[in-house]
Every structure is written in C-alpha cells, then in structure tokens.
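Structure in structure tokens, see below.
Here the complex is missing one protein chain, while the rest keep their positions.
We just call them A and B in the order they show up, numbering each chain from 1.
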Amino acid sequence: MPHLLTIAVSILFDGLAYAMFLFITSVGLSVTMGLMGFVNLAHGAFAMAGGYIVVSLTRSLGIDFVPSLLISAVVIAVASVPFERGLYRRLYKSTDLEQVLLTIGLAFMAIAAFTYFYGPIPKSVPLPSWLEGDINLGFRSFPSYRAFLILIGAILITILWYAFERTNIGAKIRAAVDNRRMAESVGINVDRLFTLTFALGSGLAALGGGFAIQLFGLTPYFAVLYLVLFLIVVAVGGLGSLKGTLLAALVIGIIDTGGKYMFPQAGNFFIYAITVIVLLIKPAGFYGRE
Amino acid sequence: MAASEPTSGAMTAKAARDRAAEYLLRRHYFRWPEALPWLIAIVCFFVFPDRMTFGSQVVIMIMFALSLDLILGYAGIVTLGHAAFFGVGAYTVALASLKLGWSEPVSGVVGAGIVAGLVGVIVGWFILRYRGLTLLMLTIAFAAMLQEAGNIRSDFTGGYDGLPGLMFDPLLGHFQYDLYGHTAYWYALAVLAVVFFFVRRVVYSPFGQALTGIRENVRRMHSIGSPVHRRLVTVYAISAGIAGMAGALFTQTNAYVTLTVFDFDASAKVMVMLILGGTGRLYGPFIGAVIYMVMEDYFSKLSPTFWQFGIGLMLVLAVLFARRGLLGLAETGWRKLSQRGAP
Partner (left out) sequence: MTVALEVKGLNRSFGALHVTRDVDLTLEKGARHALIGPNGAGKTTLVNLITGVLKPSSGQVALNGEDITAWSQAERARRGLARTFQINQLFRGLTVLENLCMTIGERDGNCNNMWRSAGAKRAVIDEALDHLEALRLVDDALKLVRELPYGRQRLVEIAMALAQKPRVLLLDEPAAGVPSSETHLILDVVAALDPDIAVLIIEHDMDVVFRFAREITVLVAGAVFTKGTPEEIRSNEKVREVYLGEAHDHG
C-alpha cells in the first residue's frame, strides 16, 4: 500500500510539473486562437527558439539559468511582434487551411534555420546548483527542478488570473474573445490587443521552451513534436479560456505521466484517446464557446 | 413584320437555353490535354528506365494526393491525419500476406481499399459532425492513436522497425517483381488509371457537384434539403479507400512496411503536394506530387536542412502569392495571355 501511495505521489508530482510546462507554453496559443481565430502552428517554433536562446545565453555568455529564461522570454516576445504585424495580420480573414499552411511553412523554416546554426543533436543547459538534486519537503524528497517549475507555474497562473479577471486589459481581452465585433463597436482596439496577447503568449512559450530543455532535451524538431501536444491542450481546454487551458494541461499532464509510468509501451496513446473522447463529447473543449 | 418579331425573339430565347444546356452537357467530356499526364508517364518509362522504383513511389503519392483532393479540394474537409488510411491499407496487405497467406496483389489492393473505406465510414460518421480546429485535432489524434496502438502491439505489426521481407505473388500470375521496379511501375500506373477514371466520374457527377456546394456554402446546402453529413461521410469513405489502396501498393512495391506510414509528417507531406499542385482541379495531385517528389529526391540528398527550409518557404510563398497552387497560377497566366490576345 505505501508503495502504491509512493507511486501515486510521484505520478502526481511529475504530472503536475508536466502540466505546468504544458500550461505555460500553451496558454498563449489558446488566447490568441480564441481572440483572433488564427491557427498558429508556428507556436511551437517560438518555444523552440526560446529554448535555444537560453542555451546560447547560458553556454556562450555565461548568464545564469533563471535570468536567461527571463531574457529569452522578453526577446521572443519582442521578436514575435514583426511576425504578427507583418505576416499574420494579412491572414486574419483567410481560411483555416491557409493559416495552417503558412504557419507550418514558418515552422519548417525555423526548424531548418536552427538546425543549421545549432545542429540536430539535443542540447542541454548548465543548471545552478540549487536546481540540481532534490528538495526535501519532510515526508518526501522531490527533484528541485520540477518543484521549481511547479512553483513558477503556480505564480504565473496567479498573475495571469489576476490580470485576466481583475484588470482593465484583462476585461477587454475577455470581451474581445467573447464577441469581437461587439468589442470593436464599443471602442476596444482589438488589433492592438491582439499584438499584445500575441507577444505575451510567445514570450510565455519561450519560457516553456526554456524549461523544456532539462525535461525533454532540446532539438529543432521540438517545434513540431510538441506542437501537436500544445494543440491538443488548446483544443481540449477550449479556445480563449485560461481555466480551460489549465484544466486540460492538468488532465493531460497527469494522465499521460500516469500512463507512461504504468504502461510505458503505450507511449502517447492516452493523450490521443483523451483528445478524441473529450472532443467528441464537447467539441469546443472544456470551456470553449460553441 | 409583326409576325417575324415574336419568332426571332423566341428563337434567341431558345438559343440561349440551348447554349446554357450545352455547357453542362459537355462539361465532363475528355479534353485532349487530359491525355498529357499519361503520355508523360509512359514516356518517363523509356527515358528514365533506371529510376522506375522511384517512379512507382511517385505514382503512389499521386494516388494518395488524389484521395486527399477529393475531401480537401472538393468537399472542403481540412485533415492532417489522412496517413491513417494510407497506413490501414498498407498494413492490411502486409498482415494479410503474413498471417493469412493472402499474397495475390490485385485482390490485396482491392481488399485493402475496402478495409480502409470501412474504417473511413466509421471514423467519418463520428468526426464529420465537426469543423475547424475540432475536426483537425480529431483527424490528427486518430492517426496518432493508430500509430501508438500499432506500437503497443509491435509483436504483431513489427513496430517502427517494420515488417521486412514481405512476399507477394507475381502480378496476374505472370509478371514477377523485378529489381528495376518495372513491373511495379506499370502496376501502380494501371491502378492509378482505374482509380482516376472513377474519381473523375464522381467529380463530374451530381454528387460531385453537391460536394462543391457543401464546400462553397454549407448553410445553403442544408436549406435546400441536402443530407450534408451523409454526403461527407460517403466521400470520406471513398477517399479513405483510395488512400488505403495507395498504402497497399506502397507495401507491395516496397515489400516492406513500418509504422512510419502513420506519421504526422506523412499527412503534412501529402497536403503540401496537393496544395502545391492546386486543389479541386483533378490534376493538381499529378503536378504537386511529381514536383515535390522530384525536388525532395534531389535536394534532400544535397542538404536535408536546405530542403526543409525550401519546403517551408514554398508553403509561405504559396499562401501569400499562389493560393490556388501551380495549376491555379497556370490558369491565371493562361487567362491573362488570352485576354491580351483578344482585340
């Protein structure tokens, strides 16, 4: 029995860490898709790029891991703006298919470019000593890195929740997600709002990418490999919903971790099964609008 | 004077009617340029006799892209999981040969098509109630589930290492598969011809028209009494069957199959081929598949990274400047030329 409990706690902990990674990386995608209806399959590439910037900052410039995460997030957030303004903006009225094709094309280009500069071999980052090893919480020890990720995730969730529910800007975003035309007619500058959320989402994706290095190893293919996962979190959670993304991240993170513990040969089967079941019952996801 | 006016009025009215009717009656007639792809295919055999293994793979991709065109180009269903049916067909033939000793190729292809089509009916019935991101995710998830399921039972399917050394009977009891892939090429081409003939009939039929209607304005289709869901499931099943046949040919001509046939990459690749050639134009798959496969063969040997970058760039440029693919560009160019020629 204690053995079972130990496993359960491990699964919960690892699953929670995985869920935090999923949430941080996917929340931007969910809000931008809910806000503009724009299918951005290059989102994974932003995460991947963020990861590689952290690699360069820590390895080549000797900057510590945590500051590198922040710098990378800011750099990607800023860099994403010309993409949105110059390229994506032209396709807001286009069909889903065209948006899919354009952004997949961008993702391929990004993968190729980063392969050229960094090579295909997985990269790792040097971690500060306090992130290596375990942290003792009394009843058990947990890997510090994942504990840190969970902590950061919780902080971000709180900040985002506050920003969404309590600030003016958050209210505007929610209004625009709910009914864009009405929001525009009330005087909300949806275009500027979108650039802001897009930059924020991309920055968060970069943060997630930075965290992913230690969890999964970083290769350029990260952009596409994990893209499907991000899309699943977004679709299952419901477009434009913070709550939904969090719930979906938790469900998928924990069930996938549990599945891999107990049936390692099943791979990602459970994730896909959950996706199919949820979408067949609630096509708009947990908290999506029909 | 008064007597002749009504008659000439009636005659021009009738003439207008006849002209309109003629257009619809003639629309499906074969036009001479349609023979070109087949002539080129035949010529290629004599010009590149040592590239025929590659040639048969190109033909198979044309068939796969054609199956996608039916649902994407004509019915407007956006899917990134069509490799699921390609894989079902590929494994049906492989397992039938290994476990049931059924290695007659032609019946194998037909059987694989039927199995894939049945899977298409079942899956389609469930998922075609949805559109947009939901549908896209369902198609991706289904293909991925099949792949993972295949991996769980890798004892059965050979997993990612695959099932090598599959044996198939000589074609029509007569033609052995040869090292140069000659038999494979003609075999694949023949199957493609039969399938294409069928697809062409469907596209020009009233059913095909209804598909276009669903793509253009599904609201309208509902309000004129069209059983939209039934139509979509039907075309999805047909498309799945054809993709399955392409997959079966793949296994037979390679004597080998692995779980990579279910890859997301494979679904994305066939979509790129179709978009490149142009959707909803019957011949888009031919152009797209040939150009893609040839370029991939050439460039990926040179530098896989540059190839990938090139594909990405091609997609971006296609969406920004050539939304209707190469055939669309050709059509626009042709129209501009003929307009310039007109007085």
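Going forward, a residue touches a chain if its C-beta (ideal position, glycine included) is under 8 Å from a C-beta of that chain, and two chains touch if they have at least 3 such contacts.
Keep in mind it's a predicted model, so treat the numbers as computed, not measured.
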item	value
Visible contact partners (per top-of-document touch definition) of the missing chain	B
Hidden partner interface residues of subunit B, rising order	13, 16-17, 19-21, 23-28, 201-202, 204-210, 212-213, 216-217, 219-228, 231
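Basically, only the chains that are shown with their structure count from here on.
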item	value
Inter-centroid spacing, subunit B versus subunit A (mean Cα positions, whole Å)	35
Subunit A partner contacts - residues on subunit B that touch it in the complex	72, 78, 80, 126-127, 129-130, 132-134, 136-138, 140-142, 144-145, 148-149, 151-152, 154, 264, 268, 271-272, 275, 305-306, 308-309, 311-316, 318-320, 323
Residues of subunit A that touch subunit B when the two form their complex	33, 39, 90-91, 94, 96-98, 100-102, 104-113, 115-116, 224, 228, 231-232, 234-235, 239, 263, 265-269, 272-273, 275-276, 279-280, 283-284
